[in-house]
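Partial view: only certain chains, each at its native spot in the assembly.
Chain lettering (A, B and C) follows the sequence in which the chains are written, and residue indices restart at 1 in each chain.
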Amino acid sequence: MAGKSVENSTDQMSDEQLLALESKYCSYGDTVHYAKHLNIFRRAEGMYLYDTQGVEYVDLQMWYSAANFGFANKRLNDALKKQIDTLPQLTCQYLHQEKILLAAKIAQDIEKKFGVKGRVHFNVGGAQAVEDAIKVVRNHTGKIPMFAFMGGYHGRTLAATAITSSYRYREHFGHFSDRAHFVPYPYRFRCTAAKNKESCCDLSCLKPFQKLFESEYYSVLSPKNNNCEYGAFFVEPLQGTGGYIVPPQNYFKELKKTLDKHHVLFVADEVQMGMYRTGKLWSIEHFDVVPDIIIFGKSLTNGLNPLSGIWAKEELISPEVFPPGMTHSTFSSNPLGTAAGLAVMNLIEDSNLDVEVPRRGAYFLKKLKVLQKKYPQIGEVDGLGLALRIEICQKDGFTPDRELTDTIMHIGLKGGLGSGGKKRGLVLDIGGYYKNTFTLAPSLFITEEEIDLSVMLFEECLQKALAVTKSK
Amino acid sequence: MAGKSVENSTDQMSDEQLLALESKYCSYGDTVHYAKHLNIFRRAEGMYLYDTQGVEYVDLQMWYSAANFGFANKRLNDALKKQIDTLPQLTCQYLHQEKILLAAKIAQDIEKKFGVKGRVHFNVGGAQAVEDAIKVVRNHTGKIPMFAFMGGYHGRTLAATAITSSYRYREHFGHFSDRAHFVPYPYRFRCTAAKNKESCCDLSCLKPFQKLFESEYYSVLSPKNNNCEYGAFFVEPLQGTGGYIVPPQNYFKELKKTLDKHHVLFVADEVQMGMYRTGKLWSIEHFDVVPDIIIFGKSLTNGLNPLSGIWAKEELISPEVFPPGMTHSTFSSNPLGTAAGLAVMNLIEDSNLDVEVPRRGAYFLKKLKVLQKKYPQIGEVDGLGLALRIEICQKDGFTPDRELTDTIMHIGLKGGLGSGGKKRGLVLDIGGYYKNTFTLAPSLFITEEEIDLSVMLFEECLQKALAVTKSK
Amino acid sequence: MAGKSVENSTDQMSDEQLLALESKYCSYGDTVHYAKHLNIFRRAEGMYLYDTQGVEYVDLQMWYSAANFGFANKRLNDALKKQIDTLPQLTCQYLHQEKILLAAKIAQDIEKKFGVKGRVHFNVGGAQAVEDAIKVVRNHTGKIPMFAFMGGYHGRTLAATAITSSYRYREHFGHFSDRAHFVPYPYRFRCTAAKNKESCCDLSCLKPFQKLFESEYYSVLSPKNNNCEYGAFFVEPLQGTGGYIVPPQNYFKELKKTLDKHHVLFVADEVQMGMYRTGKLWSIEHFDVVPDIIIFGKSLTNGLNPLSGIWAKEELISPEVFPPGMTHSTFSSNPLGTAAGLAVMNLIEDSNLDVEVPRRGAYFLKKLKVLQKKYPQIGEVDGLGLALRIEICQKDGFTPDRELTDTIMHIGLKGGLGSGGKKRGLVLDIGGYYKNTFTLAPSLFITEEEIDLSVMLFEECLQKALAVTKSK
């Protein structure tokens, strides 16, 4: 095999050697090459990543919220190793204890909080769980078209792309016959609907959607029989890629009223915002709404396994209506994934995240607001729990400044921060409608000292970026 | 949390307690409840599974070929643990060594064997890799419709279901606008096309497909400009779920000629038959054909992680035509998965599977042929490497006997086999067009003694099943 | 043949006999049975219909604007008869003079008015011309999704239904993979967007559409390459079924700017509003916009033949890009249809409709405004040329009153109007988002006396309806 020499030199391959191989053999079609400078990391622990030179990077995005409980969390790693030593593999056609317990924990918790019975169905990767949710909706409603939010993101399989707003993700792959109808998400900082947005939100932006159901001519309803063309509304309660936007408190409650009236299901995609990112297991818990389906993934295993899944109301997923063989994948409830998931749920039970995450989030947000006062380029900071956002603008504090945002991120990734002895880096993620928003998803166990360090590093990046760009 | 009591009793939950929870909280929509009696397993090692009572089951399907290298393979498990201890998590936007080395190994090996350059793109779950292959095809050809085989299986996301033949997988989910055109697979045991099937295969079954390209009236080609309506042909070289059928030697070579003539891509889905199941890394290597895209998954990590991926020819996937952001998933090249995959590739290099798998397969097949002579109900045994098939029929040796097949499987799963002291079980998988085929995928490291044991247990199941059913 | 007796009694069949046959042998799936009482008509002349009893009905809808030039117009009828006597039939593969002259007249007129060269393609039925326009758009842009207006109507073939807003037309026919994205039409009487709608229209309702192109997250554009997901915007300049709504003067001009910027074609569907209904050959002529495609039908032949067609800009339809065989139908340019169409165009040339239609329309509207002052239930009257609307409301002059509207129409159709000797009827058509709008399409040759008569009959119907309903 040509790779023989590669194999032998595994442990000592330099970054240069690796990058040379990468440029020849790796597809550029994923997100690695969005960056001009490529980072290779060798070790992870807590909220830190380490590169080949041993430089320590503070990671404020934690794998897009897939590692909420800290990199290399010992308790979780140990649980995974224990499973490796007992039942690392099992055909998903047969049962193992961890699958059952994990499903039970999730469903019992939802029943307790929301008062509805339901069941859990596992799969791997958030997008495949989204596909399963689509299947449940199609099976129950007989409808293919879905509502979804502008700015929403639900994954990159073809069916998930069809309900993800960006046309950029679709344009190379031909016609999408199941393209969603996309509805504006309530984005208060850039609201154009409300008359008086500062003082309060009157949910003006919801009215055009509610109006759609008033006349058959508005295209979505046959009023004669109250039959809606759309089967479900796929919702990220806080948008992830869209920029960690916190919606008005009553928005979903009012939206759900309209949907219920016309038998449109409400699907909460909690893949990014679930698992205590916002201070609750599911972010939808904040909004006084009972979802029909919940989709989860990412931090369910703290990133140790791509396990994902859905919970659905009993009437949508009971054995009578969703019988054996409706969906499935080889790794759907793989033992390593369910063991990691069960360990995460146990960790949650033994932690005090309901209290700690809001407290840490409030501290972080307070620090960011102090920063905002110093720099007009910080248009907005906001957050819920430890889902935080910083919107970078021109000096007017409003016009999005993508160049400045990019520069800040690149400075962080270069790893040359820190005035004193130790060189550090900062890993940030950019999201938002205008690619000018830092979406912060720090470790849920971040300490106040680590928050202070994070904000300090961010300010250093910002200052350096302001020095090299011409902020208008 | 209501589950508190559950958590505390984790280690000692009985099968009864677990099954009670399962019936309340687990979706039945996967494949668990195809069975009437549910098996719970607690431990796995080599080719054996162990249930709560410690009964040992010989597993002849190895997670549908996802654990080719044996359950709990120490070398692979250790590699995974090593990764857990160093870099268990990393945003896939950044690079790590194992991803690059694994991609390089796969691409270099293909370049060596097939003489074509290409790149690797990772994802998780076979179906998502299939979706990525579809994206590459659509992007390159601008076509949405695909050819695929009757009897083929490519996964259960919506787009993968559209190219998977069984309508049963589609019927509950509304219209599939991208449903493939399904072509008969060359199934010699039940061939109706050839005039003289015993002596030789004249590829008669391929002629109707070749004829499609003769006139515009045959619906797939515009002969004026040699423009075909279809972008690619998705091929499992040996069908998996379809019944581990070995195709005629020249079939794919001739098929590829027709496809090449009309610029239709050839996509080899190696998710089940790759990773030495048939005695070569990719099963398509047997058939003297250079595929345009190869899809892999399952045993890539020996089942330790749902890592999957595609390899595509440079012209289909070069950075120019498949630039950053074309597809992606959070876990696409997750460190634990790539580390496991790299360990598998290293293990392969250090093994002698090119020789060993054919040898073991031949021994197994020989034993099965002996059995076939004794029982008229064994209509056919066949195989390539350690992908083996046993077709269970009525006494005429031809009419499929699904009831007998089911009975054999259930007897094996009851775990009461073995005349002597030790009670054993046998795990078999049923596939095939008439659900009468045992698709055997034993561990690639199975010994001759273990083969003898397997065949003995199978014969015991068969005898017991014949006693309780009325084989016609 | 069972029908023999029917044949013999053709001339003297009574209404009762006919209705008995109708209830047995005619599909109810068209629009006849929307009515509770069925009218049978025997003769038509000018703006009058006559039933079996010889009662004269003033027809104010003129076959939904398909007989703009009066029923049984002698000049047009004679032209048709002349063609019957010479070349009544001809395979459309061969040429005849009338086809060529009609196409030339239309294209030359457009070139003169709009300054752009183009070609005409004939078909039969408005919906088939819409299909041809869709084909031209798809061929030129490579896009399947289209924009269209809420309240818009483009026909009832499946592809035309996909761009027609009412879901009621789709709900029984499964998934529409090419469903348009529907945009609110500027409906000033019920505007909710403008701050100050009485004094002026600030085109507030256009802003949400314009905003869609601002960020990729708004779902329709990939800003990187200014690639829009949608190929064209299908526009009825005044909505037909939607209620003969007259748009703000600058609306289309501003809309077109946005479309041009992103290479989205502008298709004017003039099937109902063309042929001088609004006082110009094409209604789009009022709005200072050059369409890329014009669709026409209905009054092209004054209802004597279903001939329809499209005109498209040369770059969209030149022989190079739209070569032989792209579309076609047996009757596409049938000799009787083209002869009737040519006669209509000649009649137009010899008339003074540019002046007369606005004059007659103004007189009609003035009369209606007098009526409006008397009856608070007339919420709005408006019009352009002889496309007029009367919106029937509750006493508040705003809340739609569908029951009252229906009652007025039914009273007119009963044929018992007229205080004096001669009994008369009135044929009205109901449209509008709330089914409370009379859409008036009188003969373009209506006289002032006939307008007076029409308004008088309408008032009589309204008074009688108010007497029997409880107008709130």
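The criterion applied here is as follows: a residue touches a chain if its C-beta (ideal position, glycine included) is under 8 Å from a C-beta of that chain, and two chains touch if they have at least 3 such contacts.
Nothing here was measured: the structure is a model prediction, and the numbers come from that model.
A single sequence accounts for all chains of the complex, and while 3 copies are shown, the assembly in the file contains 4.
Note that in this section only the chains that are shown with their structure count from here on.
Seen from the Cα centre of chain B, the chain whose own Cα centre is farthest off is C. Per-chain Cα centroids separate chain B from chain C by 58 Å.
One simple way to say how far apart two chains are is to compare their mean CA positions; for chain A and chain C this gives 49 Å. Averaging Cα coordinates per chain places chain A and chain B 31 Å apart.
Annotation for chain B: residues touching 2 or more other chains are 174-175, 177. For chain C in complex with chain A, the residues that touch the partner chain are 144-145, 150-151, 165-168, 170-171, 175, 177-179, 181-182, 184, 192, 207-208, 211, 215-222, 224, 227-229, 242, 433-434. In the complex of the two chains, the chain B residues touching chain C come out as 174-175, 177.
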